[in-house]
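All protein chains of the complex are present and in place, except for one that has been dropped.
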Amino acid sequence: MPADFRASAQAPLADTQLRANFRRAMDGLISKRSAQFADPKEWKDLRSLGAAVRARSLLRLPQLLEALEAKLTANGIQVHWAETVEQGNAIIEGILARRGVTLAVKGKSMVSEEMHLNHALEQKGVEVIEADLGEYIIQLDHETPSHIIMPAIHKNTQQIARLFSQKIKDAEYTEDVAALTDLARRVLRRKFEDAGAGISGVNVAVAETGTLVLVENEGNGRMCTTVPPVHIAIMGLEKVVERLEEVPPILSLLTRSATGQPITTYVNMISGPRRPGEKDGPEEVHVVILDNGRSRIFADPQLRATLRCIRCGACMNHCPVYVRVGGHAYPGVYPGPIGKILTPQMAGLEVNGDLPHASTLCNACVEVCPVEIPIADLLVRLRREGGHNTHSTVKGVNSHHSAAETWIWRGWRLVYQTPMLYRLTSFFLSRFGWLVPASAPGLKTWTAVRSKPRFAARTLHDLVRDEKVPHE
Amino acid sequence: MAHPRPTPRPQAVYFFGTCLIDLFYPGAGLAGIKLLQSQGIEVIFPPDQSCCGQPAYSAGHSEEAAAVARAQIALFAKDIPIVVPSGSCAGMMKKHYPELFHGTPMQAEVEDFSARVYELTQFLVDVLDLRLDDLGAPAKVAYHPSCHAMREMGVGDQPKSLIRQLAQVELVNIPRERECCGFGGTFAVRHAEVSAAMVGDKIDAIGQTQADVVISSDCGCLMNIGGALEAAQRPTRPLHIAEFLWERINAR
Partner (left out) sequence: MSDARNAILGRLRAAGDIAKSALPAEDFTVVASRGWSPEAKLTRLRAAMEAVHTEFLDARSGDWVAMLRDWLVQEALPSLIYAPNTPLGAHLAAGWPGEPPLIPYDKAMNDWKPELFATQGAGITATRGGIAETGSLILWTDADQPRTLSLVPPVHIAVLDVNQLHDTMWQAMQDQGWAAELPTNLLLVSGPSKTADIEQTLAYGVHGPKRLLVVLV
């Protein structure tokens, strides 16, 4: 069934508390990021480098994935490939079943959200505990992330305090953030100690060294990848870079764009399971490389830029639509501008073809994207794909074709490319345009909160004729 | 995208009036022309011009946009600057025309055309170094930067620098001034409620400044913000920057 963004935006738009929560959070993130990139030259140079790193990686993607696989394997890391989320889930279920795992701890991973991994594993009798504090909060409330970096950003302290006091055994109600954090620490420490497997995402995978790079602030990523006997990392196939030296610019852009931090508290560079003689670390490390529509996105040279994304969330932090509706109004797991280009390409325009239209094309996202994804251009491209039979590789091409719309635009074209017709049209509009009732289709929506636009009695064409402005 | 060539002060420029100005805000267009003429520039207004094509382009109808664009390009053949009193239309002509015609026989011609496009305030400040003598009564004004002027045309401080020249005018900043007003063409209708929330917040932010006038260099924003101000019976008056400047230096 096609998702309807307009419909799902209604409830959050009317929720003043929710809108205040998002506004406060986004204002904070915007100012922190801007303080990080105070030097325009540094920003420009770093961003060019980041865009070049990502663009190069994509241009060599098949070779780099093969090189990555070879190096990871040589390092003792087991590599798995999944075309679909079902395949990905089955791989992970298989590993856990073989090891007899009934409790797994998981670090933040948007790819695992894409896979609905928790649900799949729970079906198989594996308890999965979200270990990132934000993810833990929303797991307690049976919600999905409303932001890719700050999953619980839609909740305020009081809401979290209530949730903890209701859902955590023996927890007393407190609005003290340090106390709430401590409460989560106590609960989750036991889980880290007892878990049979840790699951994590991957921020960057390095082909040259066979290294999985993971950034985080809390230490839950370290716990998940160090303490349990099995570590399973999940990555979208686009995450690979060729060389280790390409990691610093990507991390710098990522953490500064995301939360305005020069670096996260921890940067994990994992290049293998526990070696003989080592006292800790997982006995097995697995990597699941997920496609889930990415190779189709890859096929189109323009839309391929979608896969440059490093998941910093700056586009949503700066999005005037996102700040008003929050992450839950968006279908799919990626909200905001990146979701508007990624979700319709993954799920197909037949399902999410309305999403690319849910933008004013204000370019605020384009301005801050650390890897120069031309989001607005891609939105326009997807709008076009939805309504035209372009024979492109986009899923659901032409699924939103409307004969009426096609004829309207053909009529528009005829008027605006034919000077005589345009003069005639503007003549009538300037004389009789006021007759169009405010309740006319389209205009009615406009006038719900705005006055009716007033046609001038004389057009600029008329005025310049009066003023004898030369024609050539 | 070609860079604007360093422009010595030209004798003549083209003026592209834009369809919104033609039908709804002709006074803004005329004021733009007069500002240019007041600097001794000959302004040429090709009468067959209509629209830059952006509405069709943004809606995903690039063939229709290209057809209308082609009709405009043919009208501006001389090697002189093309001045546009709208950041959004200028952005379409400067940034998106070359993309529309990339790889076609018209590519070189279009790139030359696009390189000559200026947003009005950019031209007034960067090329003409316009000096203004304020004859108006004391006023408090706020400036709303349009998204496309900022992010497609790279318009920065030019409009504000013009306003700041006016001795009797106090320029105040709108809180979160860089945030979109919610117009976005068909967005205002297709996603009417989000658009309404955006423009509602925008007029509240403008209200906080207690400005008498809110100025923009884009008529799409003006129609949206002005319409919302009027419907909500707010006292702030919306005005295009060209019209505002022309009023001030002529004491109207």
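Order as written gives the chain letters A and B; numbering starts at 1 within each chain.
Here, contacts are C-beta pairs under 8 Å (C-beta built on N, C-alpha and C of every residue); 3 or more make two chains touch, one makes a residue touch a chain.
No experiment lies behind these values; they were computed from the predicted model shown.
*Asks:* What shown chains does the left-out chain touch?
*Replies:* For the complete complex, the undisplayed chain touches A.
*Asks:* Out of A:252, A:306 or A:352, which residue would touch the omitted chain in the full complex?
*Replies:* Missing-chain contact among the listed residues: A:252.
*Asks:* For the chain that's not shown, point to the residue among A:169, A:275 or A:391 touching it.
*Replies:* With A:169, A:275 or A:391 as choices, the missing chain is touched by A:275.
*Asks:* Among A:192, A:322 or A:455, which residue is in touch with the absent chain?
*Replies:* A:192
*Asks:* So which bits of chain A touch the chain we can't see?
*Replies:* Per the touch rule, chain A residues meeting the hidden chain are 21, 24-25, 28-29, 42, 45-46, 48-49, 51-53, 55-56, 58-62, 65-66, 69, 80-83, 87, 91, 131-134, 137, 150-153, 155-157, 160, 177-178, 180-182, 184-185, 188-189, 192-193, 208-209, 211, 217-220, 222-223, 225-227, 237, 243-249, 251-252, 259, 262-275, 277-281, 289, 291, 295-296, 298-299, 301, 304.
Following the convention adopted for this analysis, only the chains that are shown with their structure count from here on.
*Asks:* Would you pull the chain A residues touching chain B in the complex into a rising list?
*Replies:* Interface residues on the chain A side: 5-6, 9-10, 13, 27, 320-321, 324-325, 354, 357-364, 366-367, 377, 380-388, 409-410, 412-413, 415-419, 422, 426, 429-430, 433, 442, 445-456, 458-465, 467, 469-472.
*Asks:* Could you please specify the touching residues of chain B with respect to chain A in the complex?
*Replies:* Going by the criterion above, the answer is residues 15, 17, 19, 21-27, 29-30, 33, 42-48, 50-51, 53, 55-64, 67-68, 70-71, 99, 147-148, 151-152, 176, 178-180, 182-201, 223-224, 226-228, 230-232.
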